[in-house]
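What you see is the complex with one protein chain gone and the rest in place.
Per-chain residue numbering starts at 1, and chain names A, B and C are given in the order in which the chains are listed.
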Amino acid sequence: MARTGVFICHCGTNIGGTVDVSKVLEAAKSMPTVAYVDDNTYSCSEPGQASIHDAIIENRLDRVVIGCCSPRMHENTFRKTVATAGINPYLLEIANIREHCSWVHGDDKEAATDKAIELVRMAVAKAASLEPLFSRQVGLTKRALVIGGGIAGIQAALDIANADYEVVLVEREPSIGGRMAQLDKTFPTLDCSACILAPKMVDVAQHHNITLLTYAEVQDVKGFVGNFEVNILQKARKVDHIKCTGCGTCWQKCLERTPSEFNLEMGKRSAIYIPFPQAVPLKPVIDTEHCAHFKYLEAKEEGRDLPDCNICQQLCPVSAIDYEQEDQIISERFGAIIVATGYQTFDHSVYHEYGSGRYTDVITGLHLERLLSASGPTGGEVIRPSDGLLPKTVVFVSCVGSRDEQKGRSYCSKVCCMYMAKQAIMLKEHDPEVQCYIFYIDIRAGGKDFEEFARRAQEEYGTLYLRGRVSKIYQEGKKLIVCGEDSLIGRAVEIAADLVVLATGMEPSIGAVELAQRLKISYDTNNFFIEAHPKLRPVETNTDGIFLAGSCIGPKDIPESVAQGGAAAAKVTALFSQDVLTTDPMVATIDPMLCSGCLLCTQVCPFNAIDTQVTRDGRTIALVNETMCKGCGLCVASCRFGAADLRGFTQQQILAQVTSLWR
Amino acid sequence: MAIEYQPKIVGFLCNWCSYAGADVAGTSRICYPPNIRIIRVPCSGRIDPLLVVKSFQQGADGVLIAGCHPGDCHYTEGNYYARRRLALLRPFLEYIGIEKERFRVEWVSASEGKKWAQVVSSFTDELYKLGPREMTLAKGTG
Amino acid sequence: MRPDNYAYYPGCTLHSTAKEYDVSARLVCHKLGIKLQELENWTCCGASSAHTTSELLSIALPARELQAAEEMGLPLAVACAMCFSRLKHSAFELADKEKLDLVNELLGKEFHNTTEVVHLLKVLYEERDAMTVSRPLSSLKIACYYGCLLVRPQEIVDLDDVEDPQIMDQLMERLGAVTVDWGFKTECCGASLPLTKPEMVLKLSHRILSQAKQAGADCVAVACPMCHNNLDAYQKDMKRKYSDKFELPVLYFTQLAGLALGFSPKQLLLDKHFTSPLPMLRDKGLADAGIAIKYNLRLYSLQVEEIGIAEVRHG
Partner (left out) sequence: MSMTGTIKPSPSSDLQNFVESRSGQKVLRCYQCGKCSAGCPASYVMDMGPRQIMRAIQLGLREKALESSTIWLCISCQTCSARCPNEIDIARVMESLRWLAAAEKSEPAEKDIALFHQLFLTLIKRSGRVHELSLGALYNLLGRHPFANMKRLPGMLARGKLSVLPPRVKGVDEIRSLFAKVKAMEKEHQKREVE
């Protein structure tokens, strides 16, 4: 007969303020197997844990039920607590009377109390049928996969590599560098983005612990913490990067010209190309869609006639051009994965009131970065895309695709206020005759030296801030008329601008959801990835061994992304500092006496964790591979003979919870 | 004496999406009716139809099963199995005299606290409308 | 299967200042074999005045017409954008059972709010592929102006995008015309304010016209009598006030459709506008006499029969 101890946490007033704890304790006393009840102001605090520890020993308890916050919060904390008192950590059951009770029934204290009592009763019932569980140990592969070669991914890769673990950095584009490479200057320090980024990119390329896979994508992921099996698709570059020296002959001599993605189609690039001068690796890929040779081949297929071209092949001094090169799949094992897939800018074509692309001189903040950049399409000269004239009146429009539920984006993109201030300053630096106007709703400058920076834009550079959201932009002759309100004076404002800059917000990179589904991590309604805990586990996911960094979690600026890259790396190195991993013992079991050998379970198991064995009497039956099993319980529900069961969630335990509701 | 009808709902929630979603409802203090009793399971694919039938047999007025959205399962495909399996269960429940409205399967993600509250509220309302079950197969008293 | 038989609600203006809209609409529909049955004894929808002063009235007045159409068992085709908006709003509000009962009590009639309200623009748009264009508008660059009431609010009128609608453009393109891409398709023209705030109407309408002009349009197509009045009737004053150099004819989309289908400008009452489109149409070679149709407009119940060739004037 079990001796269960019930401990109810007040969680300050979070629980105690709504649930009548004394009533719950009173009721718990009379529950079967309950030998001891007590309450704590904060069970998770040190005195709280101590009192539980002592109570277990003094009252020879062998089961513990704690009524407190969600098990997703503190289950592990309390498992350790009971373990120190000499009980198997899995003889603990938590009744979630905060998230599932006091916090959602604050409007009805009595009902909340009754519910809390029943939740505790369910927990007690389950606890009675808990069994001690023992975890196993498995080895781990001390190699890390970093997905995304932006600043966050770069930082993560370097930190792990410097801790002397191997890293594979996978980047979808032909070069690493991400968005930061496209920026001109950075706020609030105004140092040159490329200048501070380039050295890091080179470090990545040269680091003996880092394998760089650009122009590659993660295709599928199997396995679990310590032992992930990942297939990476290496897209055909049509250039042998081992032979290639990056001399540049090919991309200088290539005759094709096509809009440059890196310059947001404001400049052109060749068909065999590197996206930008500081690209890493400094080795080209062939864009087969625009390459004359591949167009020729395609035409030949269709029986059409086009001139062939293989200048690059002829001129390459090391004959690195390989038209026959195919896509290939690279399969690797990793112990941990860091996801740093970053963001893309909001597509403003849904803003019909702003012209949705109708007006050439209405550009986005990122376009302006390219125009400001010395390595940009205009060599750093800011000109109107339409006629190449120098704009003298520039109007910024904030919150395009941010704080706008009507356009399906309720969140604040966080960086726009600052980059607008920066760009206003830079424009004035480029041409003192420029007058900048910024339409804003709020100036969000919460960050070190941010406020001071925004003030400089106003005081020293004469940027005129107008408090109001722009309603309409239209063309009047060569001018763009921007209609807003100055809500401080309460009157409508119209400004005739030469150039309009839309501060488009951040959204997750294309393909984020598909990647999340491959990795089995969760994402929110805006498709940003969800961290394990928004405050306390900001770079972990709910899947062990998979970590997050940068703006794939939500809008972030450069320093935050760098910090998160480092943080994720620290988590990975901590993981790799262990030689074995202890596995979760909550796995499936199969009763050989009941198993009929239908082996349906082997078919449904998503992890191929069920092997077969032959019994002495010659029957072939199922056998769970406990290191492979992730404890989903699919086999249990599909076993017709009740042979399969799941430790920690056994049929008996769950039924006990159900039936306890009607005792 | 007559006690007013308080429907009791048994909810089986997958640990990774729906249970977390219910937690979010808590952290964002979204109130909903107190009639549901949540049982945490690793995956909606773990839910054996027997558990549902047992719940009704015990006297549950409604059973709610919530898991990850299709495609988002932490175990890749558990919720697909759940969906098919529980679809088959429905006609059986009707056969044994339980209105189909009393059994719901919903997809609630780890971020959908609001949706969770709405699901519970609407289900509870519906059960109030349906009124108490005639305990055809119940051994419990309800 | 689209209906070819509609109950028809012209609305007050189509019987006076917007006569040409009514006539051209009837002619075009006749040519396309669409039967418009005018509601008997229809009365005003209440326009902005009703919903400005009394919620109940603003629902009840249109409900009266909706009920009449319901009795005929036909979808209700509406020409005036204001009427369209009011009828749609009323139908939307009456989804609320309480309000419906209230209105039934007011009307003293059995009304179930089943009437489908369609704007003529939508009717012709649906028909566009069935049209046989005898006089393509290929020489014409048209700025399609939808105005505000026709498209807003989306969840109630549900006709097209609220900022950048397309159906009139597509219809005009089907008739051979070129449409211009411009940003003022749904900017307000001053609506019912000419009497009370003429200077405002001037300002707004002028901005719309000059935008259309800048976009390179030969004329503006409208689907609303108020828009037409504001854009057409005040161009002289605009010239004075803003020293504009241009005049820009404003035509009903039904008149343009009529031209394409072969009616003559006169038949379509294109000579009734303040800013005459005739010179422009002549340059574009769209002004020649078309198929002759004899019709009389007495009582506005249009009897149409096609006869020989000769142009016949209407009585």
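The working rule: a residue touches a chain if its C-beta (ideal position, glycine included) is under 8 Å from a C-beta of that chain, and two chains touch if they have at least 3 such contacts.
Treat the numbers as computed from the prediction; the structure is a model and nothing was measured.
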{"item": "Chains on display which the left-out chain touches in the complete complex", "value": "A, C"}
{"item": "Sole residue of A:45, A:252 or A:487 that reaches the chain not shown, by the stated touch rule", "value": "A:487"}
{"item": "Options C:5, C:48, C:166 or C:214, residue touching the unrepresented chain", "value": "C:48"}
{"item": "Touching residues (missing chain, whole complex) on chain C", "value": "12-13, 15-19, 40-44, 46-57, 60-61, 64, 102, 105-107, 148-149, 152-154, 162-163, 186-188, 190-198, 200, 204, 233, 237, 272, 274"}
{"item": "Residues of chain A in contact with the chain not shown", "value": "353, 399, 403-407, 441, 467-472, 483-485, 487, 490-493"}
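In the analysis below, only the chains that are shown with their structure count from here on.
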{"item": "For chain B paired with chain C, centre-to-centre distance based on mean C-alpha positions, whole Å", "value": "53"}
{"item": "Of all residues in chain A, the ones touching two or more other chains", "value": "none"}
{"item": "Residues within chain C bordering two or more other chains", "value": "none"}
{"item": "Chain A partner contacts - residues on chain C that touch it in the complex", "value": "161, 163-164, 181, 183-184, 187, 211, 214"}
{"item": "Chain A - residues contacting chain B, complex", "value": "70-72, 96, 98-101, 103-108, 111-112, 114-115, 118-119, 122, 516-517, 520, 522-525, 530, 542-543, 586, 604, 606-607, 630-634, 636-638, 646, 649, 651, 654-655, 657-659, 661-662"}
{"item": "Parts of chain A lying in touch with chain C, wherever the complex brings them together", "value": "352-353, 355-356, 358, 472-477"}
